[in-house]
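Just one protein chain is left out here, and the rest sit where they should.
What follows is chain A.
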Amino acid sequence: MSVIEPPRQGEIVTRTPEELDRLSSTWESPGGLIGWFMPVNQRVIGRRFVLTAFVFFFLAGALAVLMRIQLMRPENDFLSPDLYNQFFTVHGTAMMFLFAIPVMEGIAIYIVPMMVGTRDMAFPRLNAFGYYVYLIGGAVFFGSLLFNIAPAAGWFNYVPLAGIEYSPGLGVGIWTTMITFIEVSALTAAVELIVTILKLRAPGMSLNRMPLFVWSALVTAFMIVFAMPAIIAASSLLVMDRQIGTHIFTPETGGQPLLWQHLFWFFGHPEVYIILMPALGIISTIIPVFTQRPIFGYTALVLSLVATGFIGFGLWVHHMFATGLPQLGMSFFMAASAMIAIPQGIQVFCWIASMWGARMRFDTPLLYVLGFFVIFVVGGISGVMVAVIPFDLQVHDTFFLVAHFHYVLIGGAVFPLIGGMYYWYPKMFGRMMDERLGKISFWLAFIGFNVTFFPMHQLGLQGMPRRIYTYLEELGWGDLNLLATMGSFILAAGFLLSLFNALWSLWRGAPAGEDPWGSPTLEWATPSPPPNYNHAHIPIVSGRYPLWDRRGEESSPVVVGLRDDRREVLVTTVLDAEPHAVAVMPAPTIWPFISAVAASTGFLGILYHPSFFLVGFFGAAATFTMWFWPRRPWRDD
């Protein structure tokens, strides 16, 4: 026990250096080569998720630029048609599955436990497992491009095109298997986030005091739990169709290709909100900090997050307006698609009200948020347009759609995300990113983005279909395409400048200190970068803005009586966060890594022979047993 004389209620507590050392070594991650495969701490895993996701972002971005070069002028032969197909498939899939979801999860894994004042995620080993599965899945997926066997059936992989008859070879198999891996990883992260948020909050952080970023992570996680199983089922069925000759999606033998579309979009539409939701949380985090006053309409914002989560599930059919479903059903989905505008509108209203008349500090994080507003409004308008069935039929599968979803995805998710990176970078690495470079990068990205994608609306209305590798001179699409390609160079320069800024600031940035922005949430109450144990004591919270609430006070209440020689965290009740137990967290181990390798060998092997299923299944079962096997001294005695 650390405290020999138990402190009484209200007594001042300080950690002696020896205690801090012990706490730190209890929560330490092993070093060395083998040690690299062992850590389970949430900040280590979260950082890996974020870094890996950005590697995929830049790779997928490079593919996008190559595609733009191909489309730069009519009848260009820079990329072959087949390579172009592979590129847009890999670009779209990687951006949606390997970048957008994992990066948001990574940030949540890194930030949420600190924000709610605990020391780790609820299932640290599972967290590590999820990361390795993601890493392996992503690496194999991108690796397939090097061998020219990448999937080429588009990011939604429609059957029958994706069936064995029209897509023989490994490509689609790799797509389905890797997607399943990444979904498994997303599901593990989602369950963990839910349990961490519901059960490990600091005492006093009742649900109605939870930071909005935590709310957004919670809603996102719930959406993942209900959306992703559909795509797992769909891709497993497709694997079976391709590998063992089942007939689920094959029309010529009585199967139903449209079933794929339903299952895919039942996941695919919520997917867009899964990507968007954490970004909304980031915006609601950044605005109060840079205006230095509480957000306007906390409750309304929470309710709109939750409402968006629900409505997001009612919309999938709007991706299928062109498939000829019954009229009444279609109208219902059209109305539902328009309904989503209500919570979105409420949020925008609250944000504007929060900024109204405030003295704002226009630092880079806020700039990216303001850029979001402009872009997202355009994306929202074009979205309402395509939700109208007659209009949708007109622009279906044209560049209008490409423009629309890039406005939503880049404006809605990537811009706030980069703002968030500028905001949390000091916490993660202990140094500030350069402001001047940050501002330049913002303007390059903002201008480049609009120059790239705005002309695409016009191209779509002029009839340019998506997914074509080239077009004829006489169609007159050349000028706008050239403009879009120029824009993509500027956009890329903007993102690369931020990358450079991040690397350069690692050793040149100004030291950040605990709380460089004057933020209200708990992650800023520890040194930057935080020590192994996050907070020296688990804090006790009595308001929505803990660090602002305690301004001007002498001392703040904390939890005492947790042991520092093993990994103890406090478990609290779901609604009011009253303490009711202590959980002992597991220490670093290599088993999650071995499990991930065993499972991926098995499930990739299925592409070679179905019997590899057994390898995957029993390999996972055996390694899971080893991972859970109790070792003396029993952890919780």
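The criterion applied here is as follows: a contact is a pair of C-beta atoms (placed from the backbone, for glycine too) under 8 Å apart; a residue touches a chain by one contact, two chains touch by 3 or more; residues count from 1.
Basically, contacts and distances are computed from a predicted model.
> Absent chain per UniProt: "Sugar ABC transporter ATP-binding protein", "protein-glutamate methylesterase", "cytochrome-c oxidase" or "Alkyl hydroperoxide reductase AhpD"?
The record for the missing subunit names the protein "cytochrome-c oxidase".
> For the chain left off this view, which of A:Leu20, A:Leu170, A:Val225 or A:Val388 is in contact with it?
The missing chain is touched by A:Val225.
> If the hidden chain were put back, which of A:Trp36, A:Phe78 or A:Phe617 would touch it?
Result: among the candidates, A:Phe617 touches the missing chain.
> Considering the whole complex, which of A:Val55, A:Ala139, A:Leu170 or A:Val191 touches the chain not shown?
A:Val191
> Of A:Val103, A:Leu263 or A:Val386, which sits in contact with the chain we cannot see?
A:Leu263
> List the chain A residues touching the unshown chain?
Where chain A meets the chain not shown: residues 1, 6-14, 122-123, 126, 187, 190-192, 194-196, 198-200, 203, 225-226, 228-230, 232-234, 237, 240-241, 244-248, 253-256, 259, 262-263, 266, 536-537, 540, 550, 553-562, 568, 570-571, 579-584, 617, 621, 625, 628, 630, 634, 636-637.
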